[in-house]
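Below: one structure, written as structure tokens.
Only one protein chain is missing from this complex, and each of the others stays in its spot.
Letters A and B name the chains as they come in the text, with residue numbers starting at 1 for each one.
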Amino acid sequence: MVELIIFVLMGAVALGGAVAVVKARNPVYGAMGLMAALFALAVFYVVHLAHFVAAVQVIVYAGAVITLFLFVIMFVGVDRAERLTEKLAVQRPAALAVLAGVLALAGVLVITGQFDWVITVGEGAEVRGTVEEIGANLISVEEGGVQRASRWLLPFEATSLLLIVAAVGAVSLAFYRPRRKEEPDDETAGADRPGRPS
Amino acid sequence: MVDYLWIVIALPLGAALFNHFLGRRVGEPRAAVPAILSVAGAFVYAALAARDFFVSERASEEAVTVVRLFDWIPGLGATAELLWDPMAAVMTLVVTGVGALIHIYAVGYMHGDPRFGRFFTYLNLFIASMLILVLANNFALLFVGWELVGLCSYLLISFWYTRPSAAAAGKKAFVVNRIGDFGFMVALMVIFAAFGTLSYTEVLHEPGEVIGAGAATAVCLLLLVGAAGKSAQLPLYVWLPDAMEGPTPVSALIHAATMVTAGVYMVARTGALFGLSDVAGGAAATVGALTALLAATIAVAQRDIKRVLAYSTISQLGYMFMAVGVAGYTAGLFHLVTHAVFKALLFLGAGSVIHAMAGEQNMDRMGGLRRKMPITHLTMLVATLSIAGIPPLAGFWSKDEILAVLFAKGGYYTVLWGAGLLTALLTAFYMARQYFLVFGGEARWGEGAEPHESPRIMTVPLLVLGVLTVLIGFVNTPFRLSFEHFLAPAFEGVGLLHAPEDGFLLTALALVSTAAGVVGIAIAYLVYHHASEDTRERLLGRVRRPLMTWEHGYWVDEVYGRLIVKPGLALANWSAGFVDQRVIDGLVNGIGGAVRRAGGRLRPLQSGFVRSYGALLALGAVALVAWIAARGL
Partner (left out) sequence: MIAAAIVTADWYMTLAAVLFLIGMAGLLLRNNALVMFMSVELMLNAVNLTFVAAARAHGDIGGQMAVLFVLVVAAAEVAVGLAIIVSIFRIRRTASVDDLSELSG
């Protein structure tokens, strides 16, 4: 019963947030909507006993990603109104057709009973995504008294590499100062760069 | 000692690598030091390893050693194995011994050449390759050596590649050798098909139990094609005269003493196969006789000092083929050894003369060098008399044995004996002619030429080879057949043809062939030395037509040019112009054009609008899911 209440409440928050992301004219509202939706999802994770994932969701998304989004939105300029007229003639009908296609497909599948969620509850033991559990699964697992590398170890290391690459890429992108053609002597820093004939 | 036989090959190979990388840096005289030492070291090592053969002369079982190095291609029976028997020992000693002397000589001859170190790189590589060839214990390794010496020959013929004629000569040698190699390769395939292995040990041990006479004939004829290519026999001899474009030490080492005898060695090595087929042996002997006679006639009318020797080499190789064709393997190998010595001497002497004349090779502009170059003159005289078959020099003994073997075979081979005798006469004539033109008479060189004796580093090898020319014939005189006994273990189970042992017959044959030599020399003396200028002109004018034909080598090059090269060029042009440009390029361009046109059609899809890509992506995903659903999950 409790879960039903939580599902209805948080589901409404998530859907509302999602619609706000898509509909809001001002991107700041969109970002707020996104934050609400993500928070609702974090609540669902807790319901699903994925405590660690829920914590990460809040910290990483609400704490870092949304903040980053807000920074960029401020930088780009909130006041810059998005052009309302659709530039691409076929884009809007095509997008709506695709969405309608998805819905129609889902409807056909559900009605014909060809498709069920293929989920059987309680098949395995109840899993608790605590920090210890997740951490242990990430690095190594014990099997018959023998510690061996977890099957998640390689992806784990690979993502660490990916993060480094992303960080370096973001930094170098931020430092990159192209010369603007339309405004020649705008930045002295760019003009003073050695090896670049100005 | 024998277990580490690979050292013999590794030494010159190592020196070649050294000079390849460091030859330019260590400079001119020093680059030659490792080159000479490695070859001399290989000679000493081989001599020590061959010591057992001198001791256990009769113990044929122990005399043949197989040194296994490593597995190479086991499926072909081609393990990297070296065969060490008296025949291999003889070849190794000849290659390294004569090779070492020529290396020393080359230090003087190549003096001042900007690519001095590179020259010794090639020379050492050649020695290593030739040793692989003679020491191989299977046909695959033999083939490797065979191709490597061909490569070295090419590199050294066109060593002075800035001269167009040298570059062309190298190319010609390579292409003509390729024809022979084709036959050789087919022969190897047939051997493998018949025996299931390429190992000498299995193929050459009583091959009669595996293949019949017909197959043996086919194999041997194909091998003969390969041998004719490498050893410059009819009809593939045309590359050797042109190969004289290379430096003279190269001519001496590769195109006289060692590489060109590879064909003879190969026939002798596969004697067990040739023993199964009278036809193939007869073919080899006939080819040899024809080549010997033909080349001798051409040599008569050559003006270039090296071309005379080149045709002489072809002619002498013909002798060896005559010998091995009638299974007179020891006679053939004996001539191979003596020829290696005195022909190397002749070439080195000629090189000394050319060196003295500052590059002049035309004998018409020489003469009177007797007093200017005493050592060269003396050694050349010995070599000339040797090749002319004057006793007791080396050439007499070996040539005489070949003729005796041919005569002993009798029947059809008596005709070949006649051809050989005629060749002997011609040989004596053209060699004496060369001698008189170069050393005798009055000086005919132009103003400014100042002939002088060559430096000591060149004359010492000449002297050593001169002494050897006098002495080496005695290893196998009819009085004492040491060489034949020495080689006997290598021909265990092969039907060898020996010279007759009838003393009277031998003496008569020797007298006849000596007479032929003396007559040849006498004619040359009368025409080119004794007769006055006018008389000689008149005499030669009478035989102008044949002389003309011979001077141009029967126009064989021209005939080959018309019959083979021109159609070949036409074919190549056709395939380059039509097949390549129209068909193949057309195909490639057609595919490229089709892709380009298809790309042109599909270009609008790539609008640059991210959102339309997104829409297409979503559409694709929906279509994919729909398809999966339609298939029924």
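The rule is simple: a residue touches a chain if its C-beta (ideal position, glycine included) is under 8 Å from a C-beta of that chain, and two chains touch if they have at least 3 such contacts.
All values derive from a computational prediction rather than experimental measurement.
Asks: Where does the absent chain touch, in terms of which shown chains it meets?
Replies: Contacts of the unshown chain, counting the full complex: A, B.
Asks: Touching the absent chain in the whole complex: find that residue among A:64, A:104 or A:149.
Replies: In the complete complex, the chain left out is touched by residue A:64.
Asks: Thinking of the whole complex, not just what is shown, which of A:19, A:108 or A:149 touches the missing chain?
Replies: Touching the chain that is not displayed is residue A:19.
Asks: In the full complex, which bits of chain B touch the chain not displayed? Write them out.
Replies: These residues of chain B touch the chain that is not shown: 599, 602-611, 614-615, 618.
Asks: In terms of residues, what is the contact footprint of the unshown chain on chain A?
Replies: Listed in rising order, the touching residues are 1-4, 7, 11, 14-15, 18-19, 21-22, 24, 27, 30-31, 34, 37-38, 41, 44-45, 48-50, 52-53, 56-57, 60-61, 64-65, 68-69, 72-73, 75-76, 80, 82-83, 87-88, 91-92, 94-95, 98-99, 102-103, 106, 117, 119-127, 129, 133-134, 137-138, 152, 155-156, 159, 162-163, 165-167, 169-170, 173-174, 176-178, 180.
Here, only the chains that are shown with their structure count from here on.
Asks: Could you grab the centroid distance between chain A and chain B? Build each centroid from C-alpha atoms only and quote it in angstrom.
Replies: Each chain reduced to its C-alpha mean, chain A and chain B end up 78 Å apart.
Asks: What residues of chain B sit close enough to touch chain A in their complex?
Replies: The contact residues of chain B facing chain A are 609, 611-612, 615, 618-619, 622, 625-626, 629, 632-633.
Asks: If you look only at chain A, which of its residues touch chain B in the complex?
Replies: My answer: residues 88, 90-91, 94-95, 98, 101-102, 105, 108-109, 114-115.
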